[in-house]
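Yeah, one chain of the complex is gone here, protein chain that is, but the others are all in their spots.
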Amino acid sequence: MKKLLCLMLMLAMVLSIAPAFAEGAEPITLTVFRGDPGDQPTEDNKIYKLIEEKFGVTFKFEFLAGDLNEKLGLMIAGEDYPDLFDGGNSADLIINAGALINLLDYINPDDTPRLWEHIEPQKARLIEKDANGNDVLYIIPNYGLADGDQIANSVGGPAFFIQKQVLAWADYPEIKTLNEYFDLLEEFILDNPTNADGTPYTGFAILCEDWRHFCLINPVQHLMGRPNDGEVYICVTEQNYEVTGNDPSEPFKTETFIDKPYAKAYYEKLNEAFHNGLISQDTFVMNYDQYIAAISSGTVLGMFDQAWDFGTATSALIDAGMDENTYVALGLVYDPEYVNGVEIEEHYLNGSVPNVRRGFGISVKSEYAERIVAMWEEMLSNEWQLIFNWGIEGEDYYVENGRLMMTAEQYANTNDANWKLANKAEGFFQSSPKKQGWIMDGEFEGNAWEPGNQPEIVLGLMNEYDQAFLSAYGYSKFADFVNPPIELAPYGEAWQIDYTPVDVDHTKFLQIQDQRLPELITCDPAEFDAKWDAFVEEIAPYATAFADYMQEAVLAEAAKVLGE
Amino acid sequence: MNAAAQKTDKGLMPISKKGLLRTLAGQWQLMLMSVPVLLYVLLFNYFPMRGWIAAFQDFNPRIGFSGSKFIGLKNFIDLFGFGELPPDEFLIVFRNTLAMSLINLVFGTVSSILLAILLNELRIKWFKRTVQTVTYLPHFLSMVIVVSMAQNIFSTEGAVNDFIMSLGLVKEPVFWLGEGKLFWWLVGVINVWKEVGWSAIIYISAMTSIDPCLYEAASIDGAGRFARILHVTLPGIKSTFVILLIMNIGHLLEAGFDIQYLMGNPLVRDYSRTIDIYVLNYSVGAAKQNYGLAIAAGMFKSVVAIILLFTANFIARRLNENTLV
Partner (left out) sequence: MIDKAIATTHRKSRLNREWAFPTVNVVLLVLLMFLTLYPVINTVAYSFNDGTDALRGHIGLWPRKFSLVSYKNLLSKPELYQSAKITVLKTILTTILNLLITGMLSFTLSCREYVLRKFITTVMVLTMYVNAGLIPNYLLVTKTLGLHNTFWAYIIPSMFSCFNMIIIRTYIMGLPDALVESARIDGAGDFRVYWQIIFPLCTPVLATVALFVAVGSWNSWFDTYLYNSAEPDLHTLQYFLKMQLATTQAQANKAKATVEALQAADVSTTPVTIRCATTVITTVPILIVYPFLQRYFVTGIALGSVKG
């Protein structure tokens, strides 16, 4: 009897320990929702196979087709949450709905040293207070937590773009100001009204379609010497205060720029360009496809845009061998005449911004929170990060003198969507915590985490036209056309701030700009002043409401980082 | 001549004078064929209507319909521009919606009846079938494709401007896409272009029920082609026409969404935005969704639709036409 009792006791103990022990092995399937579209990986995807072998985890992906906000609204109403939940650009919806767990319950310096170390440098920006004043972290950013010096090979964001042939035609001048830019465009078009086929050139295109209207409404802040803060101008440096005339004793003075006198100069310039024939009225009714078509055909000489927004057009140009029609990003600023004689310092490139609240969270419905965090912890090891970023040595990349290298074919694969479905784990990795920037330790110290950033690969791929073009300027990379990145301001980048509480004012604020700015650009120059004043008056109430809200939010964000 | 209209008010059988229950019992077969569908509709269309309560709430999907805070008529006040939303906009979008759906209704109906008649007059069967197949094809193109094509055709360098300039009708190209006043008509034209063949199908099928003897008789009476169209074809599709007209009048506040959203641009915004776009602008955000406002707008549209519908139905009855209800 005693024996039996002992046996039973032992059995019970074994049974109770067993799950904890075997947890690593017990196979589970995690349901995954991604707030953006994507393809299902192939069944024999080699990276997912590795994950299954090592962690016993398989994934069931759901990608988004349709409207993100609507889909999230339905999921919240039905409380149908997956294990790994990426709300995309509307993650605030699911966070506000209480759909995600607080990761700080699982992440700490002792149990998950790698994860902790990963978030630690940016912890002030990442960790927030919930309604009860507790520290919370719902999502580890999918991008923007980079190690080492910032990598800036080219301008990926906003800039004024100009075709390389225009610069070459003018014998490679340095174009730094608004006037220089438009003067050059005008001279070029006077000399070359059409391309070789007889199609007329468009001097300057402005895309106004829907959310891409940033091409119309964003440039002024950059001309005033700030990187991208969305629709507000925030004074950080002394010069910022000087050019805006704000009171330097107000920290991070935040204002809408579109209704300020300094914005008037830009739209007056565009009005002038319109009447000189550099801008066509068609530009205001163009849809995105038509815009891309115009750029791809090589007849648009310049525009303000973000480089990723016309990436397909650039590849069409390269594909057609029209290298001289591809673009250089210029960091233009106002000429001193527009801003009381001040020489504005240019800053288009900003410090790397953690992609706050973007990426996977773990939903409150998941039973596997502990295992997911443990898996992420293991995956932040150099070994796994190499697998996710570079792949399998020998197959996807090779090593030469401690440098990570790819053949042309291997690198081409990494841009082939169908190849990636079988050989990359993007559905999972894109939204997971990851290392970026430079490898800081171990065997491959000094290499870049992403193949696309590895200097040997980037420079090796540049074609002859671009090499000759750069050497004419004496530059080594296209980012040399602009100033190096500045340190990220304590508030981050203001376009990230959630402005839901002033949504109505903000919507109206944008609508008035969408409607009136094209009118200002196309109106009779004699009426410009009167129309500008009417515009400022019309937008004032909404601009004030938005600016007031943003001022408070910027100060709150800055306070998180600066302490106070 | 007007056989279709004569029939409508005749019952198939005199209504039984016995008690209601007895009658019902006698109609058990009819009930068996219809009551299950009634229950189905009650479940799928009426039961969810408890969701209308959200129009009076600051609805929060996490809490649901039972727990969200009641805010009275605030959503309606906002919707009509007397609350938080800018005051002038509702009237503009209301006007645009009504204008575009009226244009669609008139253009759409006239063009599809015309096409059906022309097809009906064709005697070569293979040609008739070919025309019918080809004209309904654009229905399957997505609005994105159609609008994109229209934007190219109507651009200042597009085919339409080339054409009218070569005819010497205008000297300068017309800025079709940037003139607010032209927007409604462009939408009308594009909708006809896309849907005329598809909408004609109903009329074509209605024409098959016309007794061929009527054409014969008309011919013997010496009626020409136009007379036959006027006195045989048109009366033959009148009931279908009236029913569709009543139904469409109820839909007058539905001017579509895609086409205006895709074709709209900053220059025509005061003419392009419909009620649906207006509601979307103010109800959907990245962090918060004003679901109550959307429901309030839906309720408003439903109420207007029902009033329009019964008015149209009443007029039709007065005119001794076929009625919907």
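First chain written, first letter: the chains are A and B, and each begins at residue 1.
Rule of thumb we're sticking to: contacts are C-beta pairs under 8 Å (C-beta built on N, C-alpha and C of every residue); 3 or more make two chains touch, one makes a residue touch a chain.
Small disclaimer: the values here were computed from a predicted structure and weren't measured.
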Residues of subunit A (touch criterion as defined above) contacting the omitted chain: 31, 33, 36-40, 60-66, 70-71, 73-74, 77-78, 80, 82, 153-156, 289-290, 292-293, 296-297, 306-309, 311-316, 318-320, 326, 408, 411-412, 415-418, 452, 458-459, 461-463, 466, 478
Subunit B, residues in touch with the chain not shown (by the definition above): 4, 7-8, 10-16, 20, 23-24, 27, 29-31, 33-35, 37-38, 40-52, 54, 61, 65, 115, 118-119, 121-123, 125, 127-135, 137-138, 140-142, 144-146, 149, 152, 193, 196-197, 201-202, 204-213, 215-216, 219, 224-225, 239-240, 243, 247, 250-251, 291, 294-295, 298, 302, 305-306, 309, 322, 324-325
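Criterion: only the chains that are shown with their structure count from here on.
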Interfacial residue positions of subunit B with respect to subunit A in the complex: 61-62, 64, 84-86, 147-148, 151-152, 155-157, 175, 177-178, 262, 265-270, 281-282, 284-289, 291
Subunit A to subunit B touching residues, read off their complex: 69-70, 73, 76-77, 79, 89-90, 92-93, 96-98, 208-209, 213, 280-282, 284-287, 289-290, 498, 500, 503-504, 507-508, 511, 514-515, 517-519
